[in-house]
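With one protein chain withheld, the remaining protein chains of the complex are depicted in position.
A and B are the chain letters, set down in written order, and residue numbers restart from 1 in every chain.
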Amino acid sequence: MTLQFNNETFRGDYSYFNTERAIKRLPFPFDRDEYMYSVNIEAHPGGAKGSPFEFRFDVDEHYISEMKDRAITLDDDPLRCQSLPHMELAGWDLLEIIMVSKAEDYPDLFTLHRDGNRWHWINRPLGIEQRFTFLDPTTLPCGPMEYITRQTQGDFALLHERDGNLWMDAGMVTSQADWSLDFDIGMNFFEWHAPVPKAKQMGVFDKALKFLLAMQQGQSYRRLNWTMTVNPRLDTSPENYHKWGPEKRTITPENVGRKQHLRIELQSFWRLPRSNAIAFPIRCYLACLEDICTQPKWGRRLHRVLRDIDPTLAEYKGFAVNQETIVNYLSQFDDGAPTSPGILPDA
Amino acid sequence: MSKQMTLEVTEVEPLTALVTRFRFERPEKAPLPIFSGGAHVVVEMPDGEILRRNAYSLISDPNDASGYEIAVRREDAGRGGSRYMHSEVTPGTKMRISVPTNLFALDPRARKHVLIAGGIGITPFLSHLRQLDLLQQPFELHYAARSRDEAAGLKLLPKSARIHAHISDEGNRMDLGEILTGQPIGTHVYVCGPEGLISAVLDAAARHGWPKGALHFEAFASPPPGKPFTVTLAKSGRKIEVSASQSLLEALEAAEVEIDWSCRGGACGRCETKVAACDGQIEHNDHWLSRDERAEQKKIMPCMSRFTGDALVLDL
Partner (left out) sequence: MPNTSFSPSIESRPTYAGLVPQGSAPSIMIADAEGAEAILDLVDRDAAVLDQAHLIYIPKGAKFGSKLAELGAKGYHEEASLDAAMTLINRLLATAHMGTQLYLAGSEGMMGRISALALSLGLPLDAIQMEHRGSIGRPMQCVHCKGVTQDVTTDPFTCSHCGLTLFVRDHFSRRLGVFQAVCVDAETPGVIPETQEITA
């Protein structure tokens, strides 16, 4: 499998694009023609060959460009990556699980040699070669969590378990849907989810927390979440809201197909061995409506989901102001035919 | 519920008249999952007709993937799990062991850790000490035992000025007031041992103004034996017999009823089960349900609790 990496941008001229292969393998988040929150958890990894569920940490054609975009965001705002002092061990746990997984799952891209605590890591796509001593932070250019997440797609939160709760005490957050790591770091599960409408009353968070606390080593899981973004922009942080916010108002019936993007989150959950913490990667997949509608089932389904969604959720998911234009555009792809259950596009 | 591994016993070493150390390794000598200080494993013991599962703290180095070690104190008045370990398990025995779970972890934010152990309660601190050494964090350990002969942990503790043995036979009792006074801000206290010790530490800490957030404890509870009883499962109408030396959880498992569990000692809440109907008295032996919940008799913790009376119907 030779993976071709795109040369594209997620800001400015927004040259980001999806090849046909990338579109077909999108983890489309809707398994039915309507949407409401759920604790929709499955074992991970586990999925068809070539799908984003096959390997533990999916690497795709956007890898190199995404990491470049992350580096720009971090230069502009170093506070997007923080680790409270007691989370260093969890950072090492995360580094280990990512390096071991990627070296096993993508041997032509990554190599890891370990001689006791003397490790040797090679990242071919990014041109990185690093020898270091595991557990000794002075042998890496930065903390272990920052080091490895600068080379891994998606955002990461490391959750410390204590007092029957989970606390977001470290994170690398450069592709988030409008929440601030600097503000939320140190909060517990219910506090950082406080701004999500309706979910608390539905008991979604109680169930989710109970599940996560029961997680053990060796059992990892995933779920899908989603929002909507105008332009293929990864940095939709509250910090920069006054910069990307105006772009939300530039949608027209002519450009909505190419400008309006579905932002899919493939979240996974891992119990870490030395720190007993939980790793929470949030991997982001962006696709414009036009791309999604190349798959007939997805076009029909997306139209129905966004047309019928609870208005509070439309607001929270970031597209209420453009909902009418979006739904009108999508209606051309919906002939009313039935759709098959499940997320996969029809053959 | 946990993944199980089949491991081989490679060492059995009596530490004292009552306490024996066991070492487990993979038969093919492959590495075991590493763990964090304070973790425990659940050991399966096929004892005739009864399949017992007991939780034991890991006393070995969390970062040493070559083997797991536990220390078991023989309790003759118990259900029989510890007796089984002492009489039936020898080097070469193969046993099913769960992946480690940690319900008694160190708080890594602490500026200092005060560890208080009584009797066999020393075991989780043995792996904690390794973790503290790795992280180079300040601590002091107080180990209370009746006599030097009974203090199984002494053989396993490193020599350190920060480790204090309080042997009551030698007139050297632990002074909780002294231990809990003058500790710097950010100190956390951890206690493990008999119920009496745990209550004494928590009471003393409260009297000295310690906030609950800085206090951690692990009680070693194993299900007490009792009179046999029967429960009915609401959905199927099946009747399950619980024998004298079997816990309700073990009886349900033997009947292939799926119940989620973790600590098996009444502390973690995982096996909480709804009671559909109760005509009699539930003997709540857990630490999980509140006083009101116990009185209501609408919930039961099958790992530890028993029942006397005419009928107990579980919402299963």
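Everything that follows uses one rule, which is that a residue touches a chain if its C-beta (ideal position, glycine included) is under 8 Å from a C-beta of that chain, and two chains touch if they have at least 3 such contacts.
Keep in mind the model is a prediction, meaning the values are calculated, not measured.
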Per the touch definition above, residue among A:L109, A:A170 or A:I185 touching the missing chain: A:I185
Touch criterion as defined above, residue of B:F104, B:F125, B:Y190 or B:W210 at the omitted chain: B:W210
Contact footprint on chain A, counting only the chain that is left out: 79, 180, 182-187, 190-195, 200, 238-242, 245-246, 248-249, 321
Sites on chain B contacted by the missing partner chain, in the whole complex: 109-111, 180-187, 208-214
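Following the convention adopted for this analysis, only the chains that are shown with their structure count from here on.
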Centre distance in Å when chain A and chain B are each reduced to the mean of their C-alpha atoms: 38
Contact set on chain B toward chain A in their complex: 2-3, 33-36, 39, 62-63, 99-102, 105, 107-109, 134-135, 213, 260, 262, 270
Chain B contact footprint on chain A (complex, rising order): 84-87, 89, 135, 160-163, 214, 216-219, 273-276
